[in-house]
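Following: one structure in structure tokens, then a few remarks.
Missing here is one protein chain; the remaining ones are kept as they sit in the complex.
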């Protein structure tokens, strides 16, 4: 067991290391990315640039720079931005986390509820018009570019119908902390939640529908029927119980990716200062310390989610539990 | 109950009029029986055809160059001259509004902020969106097919290295990777050996999108090849003394190709969405070339006055992706009903 | 010197000098208190007043935080260009050779940390400018004796000879190596802010400095926002230099996109936005919320810089052809329409000191631009023999730049060149375009004043010395080098010491001469459009401090 | 009323396909007496499993068309409401399946699954259900039933799983137990144990058992009566000893002779039936065994009804006169070969 944990940890570190190297190299391959000019300020003389370069170590070999960066990010934890000088990277990332968590958590609640609900309803009515209609809707959700849908939602709720009773409650874009005003927090997030969850509702409903229909072909469902169980019990305790394992693994990975900044487009469109937008800004600013921090952060969540999903999978699915 | 499926395995010789059908033809005929898939395919074909007619449309119907700014032009609408970019006269007289939908041949869907015909651009943009989607899918499937097959078939250290590499790319959030690569490559262009891809070339988004999705396809392919390599019929080939290369070509690749075919429509829909996202962030298709994503981005600045500029390309994307997904479902059912594919990712 | 504002392209057009469209009604009574809510799309880095070169963005904030010995008058319109004494109790005594400036320090002024402002702080402030690597320390402040040495070894900087404090009579004397007609401007901008002597000798970054003005920063997070509260130690000493503020608190949110900020102001959720409203919303707000709009001139030129060292723009005919071909009205339309900018063919912004209307690149050449002349342009192209050349237009991705770029590509293609557009991140565009290694052929930028003198435009952007090949810091993007013009600029600088009026004349001539050489395609001078909430009153626009935050009150 | 607990008459199951309806079962009729073990044998595709599913009304395919009557204790099952049928399933008629690995829900413990059935039908509390389940598991010869109660299906061996499955099936003391190929997935040594168990159960509980299998060995071990199915029909029906000793249908005979003997002399060649069984959509006219039958004659162009032959029934015109003279002839032919 301990060995397994160590191996898993090694895996995580390895992947994170690989990604940090890739991100680092991508950054240094960018022209105009020499941060000296920005650190020195505008209109600095070439001499001043050279001075900055030396003092920040940009004239050192890449691996030394990489080492220093990682040391400051993970060990000293005092890495500061190249663009917003003096801003420590770690607290900034930590500050963005609750925003992303708020967004993703709310959206997750919606998409799990709606996705599972739609999946079940479609399975119950499989082959009928209801099933087909729901699946068409789900597919529409999957087919929509999230940024476009977000813009349209903004257009509707902020402008076109903002003056009507329907959307007059929608506050301006941005984010209000839950602790500042829970009601405002909720109101600002409703539209982003909905937008983000639409894709996943479609996705989950489809996956669940497919998985449930497959389960209904399984022998054990036949056994359950032969036992005299009611259809709802067969659905909930037997078919769904098995499908949920698949769905939860999927959910874990999606949730991890989103918490890690995967909701970048939603955050940009709705102007939520979360990890995704932080990353996007860092990339736009070519702010290496921030890029490294956010990339490491996202990767950490993706890798962690992978690990957790494995554990959860084992916990939920006794077959997997014993296979190890 | 699946008792009926027995009938599909009708033994030979009983059915006289049916010529022996290969698995490809069987799958194809199964696909052709899927009405929704066929309809989607036809719809897609009509989208492709109409985007292919972009030049004709621009030359003969809209009669504007959709790539030239037209900031001080005029057209005639029912005899009356109308400015394409009309400075506003109400209030303080701030702002300039492009001409709206005219519902005539010219500026059917109105003009964008550069005074260009949106309808014509939509068609040209569609060309690029589809070219990017198609090419990046082809690239992705090719790379993934090669990597997955090599990794799964050779095994050992090659497999270890390749799958680790895939693991790393896979754990790199897809949009982050695509955006990072785009920002870098858009400013510099890409140098692969003697070939230089300039930064405004369509090849850049194609390469980027093609590469970032490789793990999504290569991993299942690798798994499949691993299973195939242990399958009875490969074992039979080994037992018959078939050379390794022949086993690869005859026994493994056809199955890999099937999987790739099943992946193709889904990857295309993913590519379209990814391309539009990158273009939306101005790091996909570069102006003056257009794609549906860049038109949405252009329209973003006109969302409040001319929402159609942003909404129309969005609808084009949805319809196309929807068709691709329907087609994908059909292809999956026809070629490999057991395949477990995941569509879409934020 | 001037500053290129890379973060935001601002929609602006000139009406009347300091004309306020929103009419402040006379019956409005000043109100004290409340929180002024500001917003911007993003922050702009350090808030160290000795380092931050955000002339448009952070300097207006610094003006209500800190004081120099002198400052610009906090007033609307033309008077805002005047220098008034601030921490100095009166204007300095200047020696006849123009090399020594003696200031008497005002007594009893306290920093927000409770310490009194002393002569020691003044000396330390100027040493600190070198220690922290002020971006202009080697251009502006090295005129102070000992300054050059400080530039070489900032860590051990001492201005013992240059800035001499006399504790006995409470004066401080600046000894210069040569006369400098613009020295007081250099002390009046936020770089000259007097900070406590014990302020750390490195970039403060996100830590606020001690303040002398009516407000002080209480928190700053570039990802989220900035908060200003009243400085408890502040008492008015000179209404002209540093008036007291009306509002109790200023809350600046970062990360609010312009379109969203417009909505928020309409919905009374914000009072003021830094970015200009997107062109898309102009019509809407100009009809619905006309009373909330203030349009003011800005001293800036929006121009496309051409690289005069590589083809095809190393050919003057091509450069002129483009100048003739570009429809400035079209560019202004992209920008938001004729009321937000004034067409301009020359380097100096409209109404800036030294600006004399001059437009050779027009249908009917004269003082003002009257329309493009495609025939002339084509003829010039024909003559140049450069038809078919490849041109890449490199622009940043923010604001209007990429749209203007798209338009330029159209024009270049019209002229028979083979143009493509390259959009790069706005955050690197300024340095990227400067570095001659990147072979940028043509790019667009908005170029802003630092203080109201032509020298902040012409020498910095067109002197041979401002071109550093292969360096990210080479503001002469055109790579333009003309020895005779260099000499003329030197003369104009000198003349400013003795005969300001003659100097201005000389600058005008230089301006026109460079315009004839066409290293740029100047497009227009933008106006600044401010969209404010209904409750924001007493909007006061200074050319230097923009909207004066301490002057506004909330209804 | 007879002592038949189950009477099936003219059970026909067809599926709508693109090629038109395909009949999987063509008028199957048989009876099951109380406490009797009836074995249904046949090769794959003969319709034996469909028969059992049809009795349980477990054919859920919307394309299925089912007709005929199935009378359980006088009640016609196809006429019952879904709710009534549900009450019957598991409680009155229980079923066990071929592969206990896939037939048990993988994510629940087997104990939970047994208890579930008890709780559903008897409404007993969790504790009582548990006690009873453990007891049942013990009765099935599972060592350490307490531990087995908490095991997931995959944690048990095939034999143990099948025992658990049986425990579940008999938990409500059903009147009829339908066992669909209960030993096919098991090794011979385990198969023997399971067959023993089934016999014990019948003795102890007196349930009727319908045993579906393709293995004549299994049939001969435990069946009282045997039904032979071929291509959707019952072609022979009789007491085990009669039927195995004197098969009346050429197919039954051929089937038995195809099995290599475990004792006695090894035949040089196994007598075999040529060809393969027809698929439901492709049956020949008349007797569906006709193309493979060495005795076919002109009459076989019509479908034969079940002819009575002593206590046996056979759907073959050779059995029309109640004689099986043909058999002896053919046997002589073969030995003379």
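A, B, C and D label the chains in the order they appear, each numbered from 1.
Here is the rule we use: a residue touches a chain if its C-beta (ideal position, glycine included) is under 8 Å from a C-beta of that chain, and two chains touch if they have at least 3 such contacts.
As a convention for this text, contacts and distances are computed from a predicted model.
Participant: The chain dropped from view, which UniProt name applies: "Hydrogenase formation protein HypD", "Acyl-CoA dehydrogenase domain protein", "NADH-quinone oxidoreductase subunit N" or "Peptide ABC transporter ATP-binding protein"?
Facilitator: Not shown, but named in UniProt as "Peptide ABC transporter ATP-binding protein".
Participant: For a quick check of understanding: of D:35, D:138, D:271 or D:291, which residue touches the chain that isn't displayed?
Facilitator: Only one listed residue reaches the unshown chain, and that is D:271.
Participant: Can you tell me which of D:195, D:211 or D:287 touches the chain that was removed from the display?
Facilitator: Selected residue, touching the omitted chain: D:195.
Participant: Tell me which residue among D:108, D:202 or D:240 touches the hidden chain in the full complex.
Facilitator: D:240
Participant: Contact with the hidden chain only, please: which chain B residues?
Facilitator: On the side of chain B, residues 9-13, 20-24, 26, 160, 231-233, 235-244, 246, 250-251, 254-255 touch the unshown chain.
Participant: Identify the residues of chain D touching the omitted chain, counting contacts across the whole complex.
Facilitator: Residue positions of chain D that touch the missing chain: 43-44, 143, 157-160, 187-193, 195, 214-221, 240-241, 244-245, 254-256, 258-264, 266-267, 269-274, 276-277, 292.
FYI, only the chains that are shown with their structure count from here on.
Participant: Once you count every C-beta pair in contact for both, which comes out on top, A-B or A-D?
Facilitator: A-B
Participant: Select the chain whose centre, defined as the mean of its C-alpha atoms, is least distant from the mean of all protein C-alpha atoms.
Facilitator: A
Participant: Comparing centres built from CA atoms, which chain ends up most distant from chain B?
Facilitator: Using the mean of the C-alpha atoms as each chain's centre, the farthest one from chain B is D.
Participant: For chain A and chain D, let me know how many angstrom lie between their CA-based centres, rounded off.
Facilitator: Comparing mean C-alpha positions, chain D is 54 Å from chain A.
Participant: Roughly how many whole angstrom separate the Cα centroids of chain A and chain C?
Facilitator: Comparing mean C-alpha positions, chain C is 40 Å from chain A.
Participant: Taking each residue of chain B in turn, which ones touch at least two of the other chains?
Facilitator: 183, 187, 303-304
Participant: Pull out every residue in chain D that's touching 2 or more other chains.
Facilitator: 53, 60
Participant: Chain D touches which residues of chain A in the complex?
Facilitator: So the residues of chain A in touch with chain D come to 127, 216, 218-220, 222-230, 233, 237-238, 241-242, 245, 316-319, 322.
Participant: Where on chain A is chain B touching in the complex?
Facilitator: Interface residues on the chain A side: 14-16, 18-19, 22-23, 26-27, 29-32, 139-140, 142-149, 151-152, 154-155, 159, 196, 199-200, 202-203, 206-207, 217, 250, 254, 257-258, 260-266, 268, 279-280, 283-284, 286, 291, 294-295, 298-299, 302-303, 306.
Participant: Can you list the residues on chain B that touch chain C in the complex?
Facilitator: 67-69, 71-72, 85, 87-88, 90-97, 113-114, 183, 186-187, 199-200, 282, 286-288, 301-305
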